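Can you keep this structure in mind? I'll have questions shortly.
Note that one protein chain is taken out, while the other chains of the complex remain in position.
Residue numbering begins at 1 within each chain, and the chains themselves are lettered A and B in the order written.
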Amino acid sequence: MGKKVVITGVPGVGKTTVINQTISELASEGVEYQNVNFGSCMFDVASSQGLVTSRDDIRRLEQATQRELQRNAAQFIAKSDGNIIIDTHCTVKTPKGYLAGLPEWVLKELMPDIVVLVETDEDQILMRRMADDTRVRDAEGYRALCEHQQFNRAMAASYAMLTGCTVKVVVNADNLLNNSVAELKTILR
Amino acid sequence: MGKKVVITGVPGVGKTTVINQTISELASEGVEYQNVNFGSCMFDVASSQGLVTSRDDIRRLEQATQRELQRNAAQFIAKSDGNIIIDTHCTVKTPKGYLAGLPEWVLKELMPDIVVLVETDEDQILMRRMADDTRVRDAEGYRALCEHQQFNRAMAASYAMLTGCTVKVVVNADNLLNNSVAELKTILR
Partner (left out) sequence: MGKKVVITGVPGVGKTTVINQTISELASEGVEYQNVNFGSCMFDVASSQGLVTSRDDIRRLEQATQRELQRNAAQFIAKSDGNIIIDTHCTVKTPKGYLAGLPEWVLKELMPDIVVLVETDEDQILMRRMADDTRVRDAEGYRALCEHQQFNRAMAASYAMLTGCTVKVVVNADNLLNNSVAELKTILR
């Protein structure tokens, strides 16, 4: 069995960039990682069961059905061979509050080896969001971002308690992408 | 089934005021919420079983009995129809440390939809406590209050991991009660 590494980070922290560069550099060393987006995996499971035709349909399903899809997606990933990066959120910020990205029924199936929190200074995240006009995001201030990153850490601690995974903070600071990638490669090798 | 919303906050944050005004304003819109105090509900269960005659008797029961009462109270609330606000503490500060207001055996029965943390700046809480001479409370300083609110957040994150509930911070700042009520109404509607 390969490693199952969950990689998380708030929108704008540069998670996708870090993941892609890490996978590419590791591949050139002969270390293969498959990149799985948890939401896409849920959609694939839901479509194969004929439950949805678009990704937006998922949130319109009943809560019990959504949870069963989450469980099924986790089972699918857990059974897959090889090293896998699971790209998801540690907490999802919704109008009704923070939601666990990996609730108990997902964790018990997935049993990840490592949960990575890609973080950086909240002010840097704000600046990156303002500079990125390709995406429309909910406006969020400095303090809200601090709160979100704090909840991510607390949530990750509870994941570690339940599964025995490690929780690793990888800082993705401005102009230092290579450092983040180097640190991530060290724990993924 | 209605919504089950747990509302928590440290003593002095104004939780009761926020709850009462929110319930009253929602009722005038035709949205009904029943307000259940978790401790009172435990007492009702305990008296109906002939275990206690006053609320203070509960803490003198054996730990296993107390936990069974907590579970029974949670089951009772879970089976109730309609929308329910459960008024309780996220963590209870005791001489031996912080205790989970909703331990695992309560959460698994209650399965709340939302856990609300009513918070505000610790200095405001201190000033409110000092101004309130109707209650005798244990003296607690600024740093102790920061610690308490921090543990509440960490605890709430673990509740979200176990149950899939959301965790919503509602700030109840000085002179801005209407804002807190408006925010709470939005998530309870």
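The working rule: contacts are C-beta pairs under 8 Å (C-beta built on N, C-alpha and C of every residue); 3 or more make two chains touch, one makes a residue touch a chain.
Worth saying up front: this structure is predicted, and the values here are computed from it rather than measured.
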From B:Val45, B:Ala157 or B:Ile187, the answer for touching the chain not displayed is B:Ala157
Against the hidden chain, chain A presents residues 113-116, 153-154, 156-158, 160-164, 166-169, 186-187
Against the hidden chain, chain B presents residues 67, 91, 94-100, 102-105, 107, 147, 150-151, 154-155, 157-159, 161-162
